[in-house]
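Take this structure, written in structure tokens, and hold onto it; I'll ask about it next.
What you see is the complex with one protein chain gone and the rest in place.
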Amino acid sequence: MKNGFFNSKSGIIIVFLIPAFILIGVFLIFPAFWEFYLSMTNESLMGISAVHPQFVGISNFIDVLTDPSFYNSLVVTFIFVLESAIIGQAGLGMLLSLLTYRKKIFRTLVQVVAVLAWIIPDSVVAYLWIAFLDKNAGTFNNLLALLGLARTNWFYRYPLTTIVIFNIWRGTAFSMLMFSAAFDMIPPSYLEVADVMGVSWWRKFKDIIFPNLKRVFFSDLILITLWTFNVFTPYLLTQGGPGTATEILPIYIYLNAFQNFKIGYGAAISVIVLLINLVLASVYFTLSKEKEGISL
Amino acid sequence: MNKIRVSSAINYIFLSVVAAFFIAPVIWLFVTPFSNSPSLSISLGTPTLENFGSVFQDPAAIYSFGNSVIIAVGVTLATVICASLAAYIFSRYHFHGSNFLIFILILFSNIVSGTAAMVPLYMLNISLGLINSYLGVILTIAGGGIPTSIFILKSFFDSIPKSYEEAALVDGSSYSQMLFHIFLPLSKKGIIVIATLSFISAWGNFLIPFILLSSQRTYPASVTIYNFYTEMGLPNIGLISAYALLYTLPVIIGYLVVNKIFGFSFYGGIKG
Partner (left out) sequence: MAWIELENITKNFGKVSVIKNLSLQIEKGEFVSILGPSGCGKTTLLRLIAGLEVADKGKINIAGTDVTFSPPNVRKIAMVFQNYALYPHMTVFKNISYPLFIKKIPADEIKQRVNTIADNLKISPLLDRYPQQISGGQQQRVAVARAMIQTPNVFLLDEPLSNLDAMMRIEARGFLKYLLDKIGTTTIYVTHDQSEAMALANRIVVMQNGIIQQVGSPKDIYDKPSNIFVASFVGNPPMNLLQATINSTQVKIGDQYLDIKESITNLRKPLQNGKVYLGIRPEHISIYHEDSKNDGPIVEGEIFVSEPLGFETIITVIVSDQQIKVIKFGGSKNLKPGEKIKLQFKKNKIYIFEFETGYRINEIQGDDYDDH
């Protein structure tokens, strides 16, 4: 053909795709596969194996799976995800969008404060919560004292509950925005007809709102579950402590790989986390694709 | 009638409590930097700008801010260039399974980028000689965010009718003239949104620089703030609060920009 490479269709396609695919390939896809390899070595940042890592087969996995602290992390993570993401963020997000349906001023007000909590950078929100919950001077304990209640060191007395509530505070905005947008897509006439027929609010939710919301609902659940599963922010609040009370898997990986310098071991935990994530994602897909729909 | 009024009153009380829950921890951020006796409780005392003065006297605070700018601008450039080129192809040339590919990549980026891949990302940066460098941080953050950016840009590009580009070609412009005269100005909004979102996400990123950077001199503000309040000794609350506010402002401004273009419902999918 007469035109040069850059004017030909396939030339443009290749040239335009290359930068993105190199970055994605090197910094996203390759690391995932390398992780599998690393998990089968005794790679370390310290000592002899730092120089000459060796292939050790599945022994890292055996170590991980026989380590009680791994199971502690696993349980902590599942509680954290279930309570803060699925029940907390999705539940509160749904509730808020329902309660502010067609109440523009209230919706905007709640959205603005929730979005503020959502967008402030990690290291700032962490300190805001440290300040907010400080036993002696924090705003929350000051309020309790005003009401005549005892001041409490929340990070020590209720560590997991505290980061659960922190994470609800942090992430509800996303679910609320998704659900609110989806509600607004439901033609008002659907709900008006239901009102005329005198349908109860629960049936309205179950028969009209939810079926129209299903896709958004599952996209939201997939995303917030994966995000919460992989969130590192609690580290900035508790470093996993006290003890191992808030040692969710990302913190557990970090501590093993970068504080104990056990790279291979850390990789093995990460591989397990990846697999759990994949299973969770595919469970959601299966559920969302079922024709009959999910009844709550 | 009464019943409805009671239930709507309960409704409004509940919403007010929730709003208070969201705003309460944040109030401190907007009050303490201006307080002459900064503490962990909220008290303004006599308003002052002294705390900002102490920020500008702290060298770590200043160069960290500069580091954050370098990293965030780098990520923004890398993301905007890579994602808009790729999104253009995905939007304009339909090939089988491209939607599925983007979808898988987004899923992958949500699963892999960040914590679950921190170990191989660290090793990768060592192998590439990028450890403890801005470039390593920039490329690592960009690589994780590009799939979502491609997705958002593609849906934006899809909404621009192809006939503008065709008209330009028929009017005699070459392919590159068409891209610069017609397509780029038309997709400006979408590109601004992606630039803003990737800037915000890189600006706020804590984990990647925390792992990949090892010298204080290279730390961005996210890591420096963390060091401020976890360092030994009494933290300088006035400095931290003022610094935190300055560090947060670009994020708030960025979201206002995105909101102006699309509304908040156009969610910041890059987060995470």
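To keep things simple, chains are lettered A and B as they appear, and every chain counts its residues starting from 1.
Please note the rule applied: a contact is a pair of C-beta atoms (placed from the backbone, for glycine too) under 8 Å apart; a residue touches a chain by one contact, two chains touch by 3 or more.
Owing to the predicted nature of the structure, the values given are computational and were not obtained by experimental measurement.
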Contact residue for the chain not shown (choose from B:Ala87, B:Ala168 or B:Leu207): B:Ala168
Identified contact with the non-displayed chain, of B:Ile182, B:Ala195, B:Leu213 or B:Val258: B:Ile182
Interface with the unshown chain - residue positions in chain B: 161, 163-164, 166-175, 177, 181-182, 185-186
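As a convention for this text, only the chains that are shown with their structure count from here on.
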Residue ranges of chain B touching chain A (in the complex, touch as defined): 11-12, 14-15, 18-19, 21-29, 39-42, 78, 81-83, 85-86, 88-89, 93, 105, 107-124, 139-140, 142-144, 146-147, 150, 174-176, 200, 203-207, 211, 221-223, 225-226, 229, 240, 244, 247-248, 251-252, 255, 264-265, 267-268, 271-272
Contact footprint of chain B on chain A as seen in their complex: 6-7, 9, 12-13, 15-17, 19-21, 23-24, 26-32, 34-35, 38, 43, 92, 96, 99-100, 106, 109-111, 113-132, 134, 136-140, 142, 169, 172, 174, 177-178, 180-181, 222-223, 226-227, 230-233, 236, 249-250, 253-254, 257-258, 263, 266-267, 270, 273-274, 277-278, 281
